[in-house]
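Only one protein chain is missing; all other protein chains are in place.
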Amino acid sequence: MEYVLAQVGVVVFAMSGVLSAARQRLDIFSIVVVGLLTAVGGGTLRDVILDVPVFWLVDLTTFWVAIAASFITFIGIRFILKLPPRLLSYLDAMGVALFAVQAIDKTLVFGYPAAVAVVMGLITSIAGGIIRDVVTNRPTLLLSRELYATPIMLGSILYVVLLQEMASPLCRLMAMGVIFGMRAIAIRWQLFLPLRLTLKIDLSEDNP
Amino acid sequence: MEYVLAQVGVVVFAMSGVLSAARQRLDIFSIVVVGLLTAVGGGTLRDVILDVPVFWLVDLTTFWVAIAASFITFIGIRFILKLPPRLLSYLDAMGVALFAVQAIDKTLVFGYPAAVAVVMGLITSIAGGIIRDVVTNRPTLLLSRELYATPIMLGSILYVVLLQEMASPLCRLMAMGVIFGMRAIAIRWQLFLPLRLTLKIDLSEDNP
Partner (left out) sequence: MEYVLAQVGVVVFAMSGVLSAARQRLDIFSIVVVGLLTAVGGGTLRDVILDVPVFWLVDLTTFWVAIAASFITFIGIRFILKLPPRLLSYLDAMGVALFAVQAIDKTLVFGYPAAVAVVMGLITSIAGGIIRDVVTNRPTLLLSRELYATPIMLGSILYVVLLQEMASPLCRLMAMGVIFGMRAIAIRWQLFLPLRLTLKIDLSEDNP
């Protein structure tokens, strides 16, 4: 079940990469490359930092799922564009939730403390999207005003706290629920944090 | 012979990095850094993902070639600018062809399947250029309309298919010929894929 959900995450990220690349007129292979980078970028960074074999070199299924999803998105773009645009945002939220929890599990297995696992969860779930935004020349998702990092962070912290108390599958469900739920609310009502928790400064001088 | 060609690839990428950096007024060391990143970035990413020693830490020659090429390009920029601009594009195409084939060889040596090798070939040959474009604030090469990823992908697939049938040096030659040839045609006639294989969508909403 969890494995299937992981593949869903890969599919969703590949789709979001293809959609992002499709704003420019790109040829099919460039688009597939962007889809692939988005889908496997976060997990690759996680595995490189942990110095463990990169997941898509070990499990070729994920590799093929990412490529197939990119191709199918390219071919079926007209159909996908007819879906309500928020559907994809919701799917992305689900992918982020899945990736964060998986990365935390993987980091804990190697004996790292919970705080490191939380940060790895965050890095893993956002790195693919950041790479997608950078190669397609868009402002990175970190710059979007809508809540993005905050739900992941809170859900991840909840997850590692719950893990001390409860059986793992239940924790996982609750953490993913929190991440997905907060993201979904943010998407639905364009939510962002209360202003006192955000920051916007004007600097006339070019600070470092 | 192949080793010499590999160094040619490094030289060409270093030159393209320096030329890209030279659009802004940069000081000499910043320019050399951009040249170096462009020349070794792709191979470094490949080795880090495969978890093998990074090539320029093992073979210092490549390291020195990249630095020397960057310096010499900086010094000889006036001469280089007198060359027909497309000459550099052709050299870049040759570098890409070389890097892709080398990365495939290296990936196959570690026992990975052909499909993984093809993707590693693609990543290796474009990563240096993407890093160059990102640090010098230009749209990444993936966004250029001219065929870029497609020739690499097709040549790489041809290479791994041929390898099952023929002696390696001949395959290499043919694959590199296909990659270089397709890129050269694309450069010469500003070619891109037939429209039905490209994608350009307009999204009013900011999709994920």
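Which chain is which? They are A and B, in the order written, and residues in each are numbered from 1.
In the analysis below, a contact is a pair of C-beta atoms (placed from the backbone, for glycine too) under 8 Å apart; a residue touches a chain by one contact, two chains touch by 3 or more.
For clarity, every value in this text was computed on a predicted model and none was experimentally measured.
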Contacting the left-out chain in the complete assembly, out of B:16, B:107 or B:124: B:16
Residues from chain A at the interface with the omitted partner, ascending: 48-51, 112-113, 115-116, 119, 122, 126, 130, 134, 139-140, 142-143, 145, 147-150, 152-153, 192-193, 197-203, 205, 207-208
Footprint left on chain B by the chain that the document does not show: 16, 19-34, 36, 44, 48, 51, 53-54, 56-57, 60, 63-64, 67, 74, 77, 81, 85, 88-89, 92, 129, 134-137, 141
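FYI, only the chains that are shown with their structure count from here on.
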Interchain centroid distance [CA atoms averaged], chain A/chain B, Å: 28
